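One structure follows; several queries about it will come next.
Right after this comes chain A.
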Amino acid sequence: MRTSQLAVGLAGLALVLAACSSGTDTENDAAGETATESAEEASTEEAPAESIDVIKIGSIHPLTGGLAGDGLQMDAGAKLAADDINAAGGIMCLDGAQLEILSADSTGTPEVGQSEAERLIQEGAIALVGPYQSAVASNMATVAERNGVPFVIDVAVSDDILDQGYTNTFRIQPNASAMGSQGALFLKELTDAEGIEVSKIAMLHEQSAFGTSVYEAFNKAAAGYGWTVEPVISYDAFGVTDLTTEMTTVKAAKPDVIVVTGYYGDGVLATEAISAVNPGAKLIYGIAQGAFDNPSYPGDVAGAGEGFFNVNYHLDVTNPTTLDIANRFETSYGEPMKTSATHSYEAVRVIANALEQSCSGDPIALRDAIAATDLESILATVGNIQFDETGENVNGSPIVMQVQDDAVVQVYPANIAEADPRFP
Partner candidate 1 sequence: MNPIVSVEHLSKSFGGLRAVHDVTFSVEQGIVLGIIGPNGAGKTTLFNCMAGLFPPTSGTVHYEGVDVTGWSDAQLARAGMVRTFQLMRPFGSMTVLDNVAVAAAARGANERESLQQAWEILQQVGLDHYATRTSKDLPTAGLKRLELARAMALQPKVLLLDEVLAGLVPTERQPVIELLLSIRDNGVTLLFVEHVMQAVMALSDKVLVLNHGEMLAYGTPNEVVNNPEVVEAYLGDEVRNADS
Partner candidate 2 sequence: MVSTQTTASADSAVSRGWQLPPNAKPILVAIAIAILVFFLAYLRTDGSSLILTQALVTGLMAGGVYGLVALGLTLIFGVLHVINFAQGALVTLGMYVTYVVANDLGWNPYLTLFISIPLLFAFGALVQKIMINRSMGEEHANTLLLTLALGLLIENALLLTFGGNPQSVRTGQETVYNIFGAVATQSRLIAFGGALILALLLFFMLQRTSIGTAIRAVASNPTGARLVGVNTSRIYVITFAIGAACAGAAGTLVAPIVSITPVAGEVFNITAFVIVVLGGLGKVLGALFGGLIVGLAEQFGGILFPDQSNLLGVFIVFVLILFLRPQGLFSSNS
């Protein structure tokens, strides 16, 4: 009996090992056609002089784990962009070379993100897009830097990623401080225009690097406008199950505005707490709040989020091109397209655009072309996509949205507004 069990176990292991070798074999076959040159030489070497049929772009997102919902969408967004570009004739100046997206799962962990990034580069990816999480982005930026491969961050909010002096990493999304300071500016403009008196603001933010840097930037800007930010309450977004007490503390301080920063789950909890406690603020104002502009949010909270504002990076629903993309995405993917997925789409567009400019499959030329990007955006921003010397998108900006009649609508700035902001 025991021996037979052992035999079964060993057979199982043998299977794994066999699978291992076969797994790597197929991988090689797949990579074989275009990666003949890159297999031996480092990938920073120049591309072949003759025509290129396929250009590979690595897409690394959390396809499993707690963030898989976004990660899967983002991967699909990147693929849709490649399909669109290919359908339109590929990269023109490279004789219609086709884009191919190599997808990889970061599993939400930086070390896997890093090794997957390396693997994709070995398989011939000339650029990377990804990865949704800041910690993973930090690791991937290192890989990109050391391999001389450009890396376009679609979503990853932490300021620090680009603070390392890396030259190969670019970011489309506005970073945390940009959201915090823009959020304060928009709040100032909105309340001034409406004549709403603001002096005291309560802030509730999740306590990781993301929430903290949004808070710090907001606080700094607020001081400039003469606002007091108090109380400031932070919480662990992945450990919290109730925010009622926190909201009661907020209520006790009688703030004019409540600013909320965080992810989806805690955003819903905050909404529940607001409707239960009724803190009596003039505005509920999210900054980079993951729930308040999510299409399923108004339904999930059964209307309790009506009138809530949110300042966030967003796809531009007033842009017909964007709408067309989002519609086709929804048809093929079966879910409404999230903003994060449009960012992945945009990242691939940026790379394709740079390929057209550089007319080469060489990563270094590509990097320079990306740095010189000047591309009209499908996102709701204040201008074309252009990168500064650190790699930040200088025109990347959040916009203001509001839940109106159980739908999220763009309300500010005026150039992207679908409807006027409503005030109580």
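Candidate entries met the following condition: all candidates are chains of the complex that A comes from, given by their letters.
Going forward, contacts are C-beta pairs under 8 Å (C-beta built on N, C-alpha and C of every residue); 3 or more make two chains touch, one makes a residue touch a chain; residues count from 1.
Predicted, not measured: the structure shown is a model, and the values here were computed from it.
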Candidate number, among 1 or 2, whose chain touches chain A in this complex:
2
Touching candidate 2 in the complex: which residues of chain A?
64-72, 207, 233-236, 238-242, 244-246, 248-249, 251-252, 264-265, 268-269, 272, 275-277, 296, 299-300, 302-304, 335
